[in-house]
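The complex appears here minus one protein chain, its other protein chains still in place.
In order of appearance the chains are A and B, and numbering begins at 1 in each one.
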Amino acid sequence: MTKDTGDGRIHPAAEMYADEYRAGLIDRREFLARATSMGVGAAAAYGLIGLNAPARAAEHMQQGGTLRIQQSVKGMKDPRAYDWSEIGNQSRGFLEYLVEYNSDGSFRPMLLDSWEVNDDATQYILNVRQGVTWNNGDAFTAEDVARNIAGWCDKNMADNSMASRMGGLIDQDTGQAREGAIEVTDEHTVVLNLSAPDVSVIANMSDYPAAIVHSSYEGGSPFDNGIGTGPFRPVSMEVGINCILERNTDHEWWGTEIYGGPYVDRIEFIDYGTDPSAWVAAAESEEVDLLYETVGDFIDVMDAIGWTKTETVTAATIVFRGNQEAEVGGMKPYSDVRVRRALAMAVDNAVLLELGYSDRGRVAANHHVCPIHPAYADIGPAAFDPDGAVALLEEAEMADFEHELITVDDDWQRNTGDALAAQLRDAGIPVQRTILPGNTFWNKWTEYPLSATQWNHRPLEVQVLTLAYRSGEAWNEAAYANPDFDALINRANAIADADARSEVIAEVEQLLRDDGVIIQPYWRSLYNHHNGNVVNGEKHPAHEIHLYKIGFAA
Amino acid sequence: MGLFILRRVVVMLLTALCLTFIVFFLTNLYPNLEKLAKTQGNMRMTDEQVATWLGERGYDRNLFVKYGEWLGVLPGYVVEAEDGTVRGRCIDAGMTPEEAPRFCGVLQGDWGYSTVFREPAGEIVFKRLGLTGWLMLAVMCVMVPGALIIGVLAGMREGSKLDRSLSTASIMTTATPEYVSGVIFIAVFASSAVGLKWFKGTATSAMDNITWENFTLPVLTIALYGMGYIARMTRASMAEVMTAQYIRTARLKGVKFRTIVLKHALRNALIAPFTVIMLQFPWLLNGVVIVETLFNYKGFGWTLVEAAGNNDIELLLGVSVVSVFVVLVTQLISDIGYVYLNPRIRVT
Partner (left out) sequence: MEPLSWTGTLGPVLNPLLLAAAVVFAVSVIVQIVLSVFVPRPVAEGPTVAAPRTVVDYVGWAVMGSFGVIVAVCLAYLAIGPMMPGYQGKGIVGAVSLQLMPVWIALIVTFALSMTFKRRLGLYGKLFDSTIGMIGFALVMFWVFAGVFGAMDLIVTHGALEQASGMKNKPPGTPLRGAEAGEYPYYLLGGDNLARDVFSRMIKGAWEVIRIAPFATLFAFMVGITLGLPAAYYGGRLDTFLSFLANLILAFPVILLFYLLVTPEIVATGIPVYMAAVLFLFPIIFFSVLFNSRFHTQTTKRAIYIGSTLVVGLWLYSGIAWNADPLGLIEFPPNLLVVFVAVVFVNSPTVFRIVRGLALDIKTRDYVAAAQTRGEGPWYIMLWEILPNARGPLIVDFCLRIGYTTILLGTLGFFGLGLSPESPDWGSTINEGRKLLTIYLHPALPPALALLSLVLGLNLLADGLREESLRD
């Protein structure tokens, strides 16, 4: 399977994690996430704790067939501007990634063969996989990797979402990659020199905007260019209708001998709109084999019609936040910490989980760090005290203020919002509900005074904390600006060792809760369903569909 | 007659012009443009980014100039962005600014570009219209004969039990909007819960291959709602004809009831329903939108919803032009047909 890191050196922290695992301090999943992000291959990581990597079901799979997946088909754009996991899946068949995040929490090297991280997470040595070719015959080299990374660092591209994740490589003056940040030392080695420690580089390379494109690609739809390293080739795609890939028989895919696959000959993503009842109808009509995601009550519906459920525990969540800078009727209601805390105290997170998501997940504690994150620190559950909430509001002279709670029109998000509104009303806090259709909602999602946002799963806790709560970040929807928090999160970002980091994270968690920044009721488990014939179609925590792994049962 | 048609065509063009301008105006309001920028660029753009995005694509100019460009009476814009890339209305992918034509509007046969589907708007409209055409055809094949038979049966003996039960049934169907009947049909005939599973609850596969299973429910849903209305018109018209003097004469002469209905009454009774059926076309469009959304059949109605929901300006204009055309042409046909069917009316 995978080799160990280039020189066979195992990161010292990884061995320490292995000890912790054996001592029962962390679970297997957490161990894998920690160890593999330190550059230890998944097989080696399993080896460290004396287990065999889970065997794939290749022998039970038949070769060939057409896999039909229900999924929204969205317009293609430059991979760096991808804003939906779905778009990543549409191109995943031919545009591959350097690293692949797996649902067991491990990072699997794809176009990289392995990587090494120094102890304070400022230097990454990337060993590029040998023997990979583009489907037009060009060889895949370190230059390709360096070019793509440099592209990610381009801050001048307005909608480049990778730039904010490559901060350590960017020269803030030019908005491009810093001189000397990306070095190609030989044909198969790239060295990244970060200006500041960052433990999330590898995790970021696995995220959907980090697809690796060919040098001839010049923006626009990757489907028009069509050159990639993957085992499939694009056939056709119509936004909102379908997206078709087929196995590229002229191209010898590097992964066949290493990971096996691909198994199916043709893949069709078929768009059945956003209404889950239409997906059920499609499933009942046997027009699809695999659902992208099953949500809320539809999990029961799909179970009832006899489809096979798969589940993955994730750090995906919903966050209610007051925007601290937003003005309502001439004042900023949520700039007052008492108001924010009062709202959080009036809500019993467990009830939101029951009514909003049918108890399919874990209760969260208003600090956006999930127990499955490597550096999670348990600071106890969030307080529930409706009377105290009203008292706080009265103290802030905001008891009569009518809050307007905005959510997107999406089954579970609006249900959770409605349940939250009901709880506030129960506590005697006036609240009005507004539900906006998706297109409208996302227009101003960071600006609403009080709204709910869904956050996807991210492998490391520092990723989401940096993205969503550091002052001035584009996605800081709470308009939270606290120098203490910034200092803490910057410190956390420099600690490669998750155990040491978790001490800082504990402070971060407490700070977020004390400042009443968010009401974060629960962590969602994600589900999907397939018709029982699909092998390896399990739901992925980051909504990725690894097409090469999937096949039909023999 | 020629003059009549000519006048109607002129009115039609004028209507289309006014209507597209209204659509153009509404879709070019700033909040809508902002929505467009964010859906096309990035959901999470800042206000400045939105302004640049719109500027680079020529959306921030005078409304009338933009409308003129769409029509093709004004030359298309050319804007140079900050990073030096030149964008122009008439500059397609892979074309240099020098090669591009100066005008590219409807008059030049260019219906613009759909921002949602990233394809030329004209192509999309006609492809989707073709799919809806099949649906409409099937609906008409079910609805018209069904409604006429019910109407004639009910109207030939006014006040009989058959009349009363058929009339009540027709009223029931007109009181059941598509979003109620469609939902009930899916629950009863397509869901595992009830377990009949005779048909499919989605018509997505009918886009490639129409079958009994995937097309019955959507067709039935639309047909049922329209059927009651036509049936009642036919019934009224039939009942009126049956009380006419010449029918009474025929009956007194001892002509068989069946012959009276088929030979004497039917032709005259069908004039009024004909008009109603023609005028039903634009109205069916509404049903089509609901049903295509409900059953995920990606035709014209679905395109309309997608275009409107995403503020896809040029596609929406194309959709509007086509629907105006359908409405006005059916009106024209109904007027002309009325004249041919009814010898007492002359158009001057």
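Heads up, the rule we're going with is that a contact is a pair of C-beta atoms (placed from the backbone, for glycine too) under 8 Å apart; a residue touches a chain by one contact, two chains touch by 3 or more.
Please read all numbers here as calculations on a predicted model, not as lab measurements.
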Omitted-chain contact residue, chosen from A:61, A:205, A:436 or A:534: A:436
Per the touch definition above, residue among B:19, B:51 or B:341 touching the missing chain: B:19
Option touching the unshown chain, where B:191, B:221, B:296 or B:334 are the choices: B:191
Residue, one of B:46, B:85 or B:165, that touches the chain absent here: B:165
Residues belonging to chain A that touch the chain removed from view: 275-277, 280, 284, 297-298, 300-301, 304-305, 351, 354-355, 358, 409, 411, 414-415, 418-419, 421-422, 425, 433-437, 440
Missing-chain contacts mapped onto chain B: 11, 14-15, 18-19, 23, 26-27, 29-32, 34-35, 153, 157, 160-162, 165, 171-172, 174-177, 179-180, 183-184, 186-187, 191-193, 257, 282, 285-286, 289-290, 293, 301, 304-305, 308-309, 311, 316, 319-320, 323-324, 327-328
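As a convention for this text, only the chains that are shown with their structure count from here on.
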Rounded Å distance between chain A and chain B, as computed from the means of their C-alpha atoms: 42
Chain A-touching residues of chain B, taken from the complex the two chains share: 34-35, 38-46, 49, 52-53, 83, 93, 116-119, 186, 190-193, 197, 200-202, 204-205, 213-214, 293-296, 298, 306, 309-311
Chain B-touching residues of chain A, taken from the complex the two chains share: 75-76, 81, 83, 156, 158-159, 161, 220-221, 238-241, 270, 272-273, 278, 280-282, 284-285, 287, 304-306, 437, 439-440, 442-443, 445-446, 474-475
